[in-house]
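Missing here is one protein chain; the remaining ones are kept as they sit in the complex.
We just call them A, B, C and D in the order they show up, numbering each chain from 1.
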Amino acid sequence: MDPSGIFPTSYRSDRRIIRTRWQVLALVLFMALLLLAPYLVSGRIIAILNMMMISAVIAVGLQICTGYAGQINLGQAAFMGVGAYTASILASKTGLTFLLTIPLAGLSAALFGFLFGLTAARIKGFYLALTTIAAQFLFHFAVLNLPSTWMGGSNGITVPPAELFGLRFVGETAQFYMNFAVTAIMVAGAFGIVRSRFGRAFVAVRDDDVAAGIMGINVAATKANAFLIGAFYAGVGGALWAYLIRFVGVDQFTLFHSIFFVAMIIVGGMGSIVGALVGVFIIRIIQEIIATVGPNIADSVSFLGGDIVFAGMNVVLGGVIALFMILEPKGLMHRWNIMKSSYRIWPFPY
Amino acid sequence: MTTNGGIVSSPLAVRGATLKFGGVTALDDVSISINDDELLAIIGPNGAGKTSLLNVTAGFYRPQKGRVELSGQDVTGLRVDQIARRGLARTFQGTHLFAGQTVVENIMIGRHMLMKSNVIQAFFQFGPVMREESEHREAAEEIIDFLEIEAIRNRPVGTLGYGLRKRVDLGRALAQEPSILLMDEPMAGMNSEEKEDLARFILDVREARKIPVVLVEHDMGVVMDLADRIVVLDFGRVIAEGTPEEIQKDPAVIKAYLG
Amino acid sequence: MVYFINDIITGALIGLLYSLVAMGFVVIYRASKVFNFAQGELVIIGGFIVWFTTMQAGLSLWLSIPLSLVLAGLVGYAIERIFLTKLIGESVFSMVMVTVGLLILLRGLVLLVFGPAVRPFPIIFPLKPLFLGDMLIPMNLLMGGIITIVAAVGLSWFFNRTRSGLRMTAVAEDHVVASSMGISVKGSIAFAWVLGAILSTIGAMIFLSGKSLTFLASDIGFAALPVALFAGLESIGGLILAGVIIGIAQSLTTNYLDPLIGGSLGSVVPYIIMLAILLIRPTGLFGWRTIERV
Amino acid sequence: AIAVAASMPLKAQAETNYNLALLSDFSGPYADIMPVLAGGREAVFTWWNETRGKELGVTLNYKNYETRYDAAQVASLWPGIKSELNPIAVVGLGGPDVAALSERLPEDKIPMFMATASYGFAWKPDSWIFNPRPTYSHESAGFLNWMREQRGGDGPLKVAILASEASPAYVDMAKGLELYAEEHPEEIDLVEVIYTEVQPTDLTGQMRRVVRARAEALVIQTNTSIVVAAKRGLQANGSSIPIMMSSHNGLPASGGALGGLDQLEGDFEAYGMAIAADEDTPARQFYETLVADHGLKAPWNVVTAMGVSQGLFVVTVIDHAIEANGAEGLTGEMVREALFAGPITTEETHGFLPSLTFTPDAPFPLEGLKVNVGTVKDGKITIEATGVDVPDVQKW
Partner (left out) sequence: MTMLELNNVEVTYSDVILALKGVSMTVSEGQCIALLGGNGAGKSTTLKAISGTLKSEDGTVSAGSIVLDGTPVQNMEASEVVKNGLIHVMEGRRVLRHLTSEQNLIVGGHMVPNSAELKNRLDHVYTLMPRLADLRNRTSGFMSGGEQQLLLIGRAMMAKPKIIAIDEPSLGLAPMMIRDVYEVLKQLKSEGTTFFLVEQNSAAALSIADYAYVMENGRIVMDGPADKLADNEDIKEFYLGVTASGERKSYREIKHYRRRKRWLG
């Protein structure tokens, strides 16, 4: 529902995400703040933002695949791994610039995702969700068992830093700008995709794939596409990860990581790009708070003992996530939308 | 009727379709064909095979025997979406709308197959995509105007009553700009006022688009008034075919269906 | 040759253990349509309850085993009450997602309550294997296999032949319709979780008897997954067949193929088989087929 | 830095303060050993501050950071650690720390010191991360050669190794030994390499293969659960092939998980660090000092030993750096330089570690390596051999 006084005057303006001048201002301000962040806040915060942005790219991809197209995907970390490995191999063996390795990482992950997406034409629902777990195990197995000259085997791969015109992207500030640029492009692109005919086809397939087919949508191709796009995002995120950590190993991309990505989009809200971002923010922030507050609590309440405090922190993390899902099973965005519409018709209750 | 190398071919023809599910014979050697700009009604008792016939036509079921032709082209065995792209649209018995989406979005989904932009254009949202979106949005709004559902344009269809959903369902089918329209019990769940409205829409569609319509319906008043020709199915077979007047008098039909 | 047969038998028995753990999934699914991602965590919780009653409280096995099963049932009930009851009426999808949250939460909770140490697990089944000529068959797996088969036969009779079973099936089919027929969705889901927790505990006893217990044991949940999917999520009887096939395939791979390739193909083979089967039969061997009608 | 002050009240007489960042895993997979390990290393810093530090006028402050054994967490913590503490050294724990920081530390010029053995994948020149122990494969090769000599007679020792693909680190252990056996067929005949899960369902069948291959030793450097399952498998087969364990899954841990040390009678643990046995060794004496005077609460076991040895490793290097550069203005780079400048003698580490000579060629000493061997005799852990030579292992 639009705020009163705002009427779309053309179909294009009706499509806009940002509808009021205040929203424009808020967005500009937000972006400016982000861009200036390295000059405003400490390195630790920037490092957290780096992690958040990388997770955001991956979670947004998952949101397209799972939230929009309804294909539950528990292999997102594997797809991320494929991207990270691709970028690492290309960067370390061929010295290709990151301007190319990042999209190529996305493409190779997309290919891997597409293969799994093809099975979605036949396999549905939970069966599909669980076959994506297979992606996870197969990726792990492949990395460790292919000749170690290919993917480094158990050794992992060391990644040279990203470089552009002699500028090395090392240190959190430089990496921040690189991550920011990529994330901004990817998130903007995601908005484009979900509001295009593809986004609508995804939703159609999610809601009723029989009807979607009869509407002239190629259901199998659409599902495979959803995986492809989701995996592309994961691959790009993986490449950013590779450039951030500069060492990739197979244990950085586990099923547990995939589960956390799923948790992120649930907490934020299924079927909303903003929801994915909110979810990433919330879960990462909880993790960081735990990592930051934990030692301090352990120090100040020493009678509890460090182990109890830290174990307790994990419970808090799990508990908060579970609580979110219980109290707000449709995600925070859903609550937000309800709040928004009741605010707009205030003071009338309905 | 289109003339195709001298042979006259109808927009839609089913020839000798037989469809079995295990021991159940849903269709038994059924043949129908429709003429240009004709409204063909299919009636018959519950479980007679009417929906199955539409499903075979739309490619949702593949008949064990027989063929389906669209404008003389054999489309048997094509996927549903391929058949849809050849101009066949349908509405559903019950509704199969995308419940979480608004009315506009549902209708825009109907236009998916008419749109051409690719993923990369969508990702970068440049020129052609935006233009295409606006064009199709305009077409969608025309349909909304036509069906008089402006007021609920932005409501999620899941929150609409049954009757409005049926109207949206029709809108979505029209959005495909079909060259033939199949409708499965569009009037079910409406009171006579609403039936009148929908009847009017169907008549208007025929007038404006000049497309043949296949109508499955149990409301005899509607069928007799609207249909140019009626086919009666019983136990998967065609037991009668003719004008409404003929059918109303047909003893076999009276026995099996009208009572 | 003897060894080959022995490997087949052991493999089949390990497969049956997977079946038992998978039965936990299936029972919960069959009675509530909720796919429980935290099944492996239920196994560890069951394991810790057994450990607690025997090694900590020092009860004899005859006392501790029934007590553990009761406690496990209570835990299952509590989980249902705390996490799922509130979601009845919401989409099944939200419930499933809550189990994802549960997985993360239970991991933390296990750590908090039982501590991180590796614990010795009581010896519930004799350590001495059964000798059949040159073949030797681990006792825990053998007896576990029998328990699994009995449980599968019993439960599939329950679900397919009794009216209560039919009621739960109705719940799994459609929560709203079931409750509009006067079936308590809450009751059905609670029952499912109690049963699921008990089965997991039995699984833990077989799995861990005489070995050690850490939270790593939850991995068995993911090892059992392929069995559940292979059989089809609604099929309890089918689990036996699926478990045996997957177990044998895995055993033969680990014993004959892995040494050749120098890797651990055995641990992914169940997933490969599962993928292959699902591509042929998208809902497993005996799962309900997707009904698509317009 | 309030927390730092809280944990380590500043002494008035200390003139110079340096910070150490301690990476810990209290809630991840190593949560079981972390409290004890942390106790060990912290006690050493206390000891050093109260003795050497007092003499030199230097105080080492430290702060624990929780990494959950997750590379992502380490990476996001690091910039904060750096700006908050500006540490002269990082005290690391495991693989994720190495993964997240191996390329980062050279940029920031801060060295990291580990407690465990090293891995093939970390074996690179010009490292900023150092292990007091060589790779697990070094340690197993040393042990196996010792065993072959003990056995006497001709022919190589028949060996089986049990690894897991659950973690690349576990694969690394097998790969290194495989290469060594390949290059030294006269020493080791690797008859079986078995991969299993981290919590195996049943290893009876696999152990029968080991028995039938007439293996004389079974190397398990992965985890306790696998040792337990393997032991049960061997018992079922009526075999008593000795198992060689490492420090993190050693005799006390595995014995505990099996329900008693007696189950491991005749099995071994071997690593390049003091064995926490009952014997009265210099290491034991130092441990007693820490307990008596410096507030150490952990029991005398291998994990404590690991913590203490890591602490000693760190303070000794810093000590060397102060000697070379004076107490003022010490940097991470100077600490790293000090490591290469001269050996860390076994006396300096109170017998916890052998004498270590580091070069920039590898993250661990390549020469003069030794391992110690412990075993269970009559239900008690005893030291079987000390200073066993580690052979020259090729990088894999």
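Observations
One rule holds in what follows: a residue touches a chain if its C-beta (ideal position, glycine included) is under 8 Å from a C-beta of that chain, and two chains touch if they have at least 3 such contacts.
Everything quoted here is computed from the prediction, not taken from an experiment.
Contacts of the undrawn chain with the visible chains, over the full complex, involve A, B, C.
Of B:E38, B:E69, B:E185 or B:D250, it is B:E185 that touches the chain left out of the display. Annotation: of C:N36, C:T169 or C:T214, C:T169 touches the absent chain (contact as defined above).
Those residues of subunit B that touch the chain absent from the view are 21, 24, 43-48, 51, 93-94, 159-164, 185, 188-196, 199-200, 203, 218, 220-222, 225-226, 257-259.
Touching residues on subunit C toward the chain that is not drawn are 89-90, 163, 166-167, 169-170, 173-186, 234, 288, 291, 293.
By the touch definition given at the top, subunit A reaches the unshown chain through residues 338, 341-342, 345, 350.
Please note the rule applied: only the chains that are shown with their structure count from here on.
Relative to the whole-protein C-alpha centroid, the nearest chain centroid is that of A. Set side by side, the interfaces A-D and B-C show unequal numbers of C-beta pairs in contact, with more at A-D.
One finds 37 Å separating the Cα centroids of subunit A and subunit D. Averaged C-alpha coordinates give centres for subunit B and subunit C that are 47 Å from one another. Contacts with at least two other chains are made by residues 108, 111, 115-116, 263-264, 267, 294 of subunit C. Within subunit D, residues 27, 31, 34, 165 each touch two or more of the remaining chains.
Every pair of chains that touch is listed here: A-B, A-C, A-D, B-C, C-D.
The residues of subunit A lying in touch with subunit C in their complex are 119, 122-127, 129-131, 133-134, 137-138, 141, 144-145, 210-211, 214, 255, 259-260, 262-263, 266, 307-308, 311-319, 321-326, 329-330.
Every residue of subunit C that touches subunit D in the complex is listed here, in rising order: 3, 6-7, 10-11, 14, 17, 108, 111, 115-120, 123, 127-129, 136, 138, 140-141, 207, 210-212, 214, 216-217, 219-220, 223, 251, 254-255, 258-259, 262-264, 266-267. Contact residues of subunit B toward subunit A in the complex are 58, 60, 79-81, 84-85, 89-90, 92, 96-101, 105, 108-113, 115, 117, 119, 121-125, 129-130, 133-134, 137-138, 141, 154, 172, 176.
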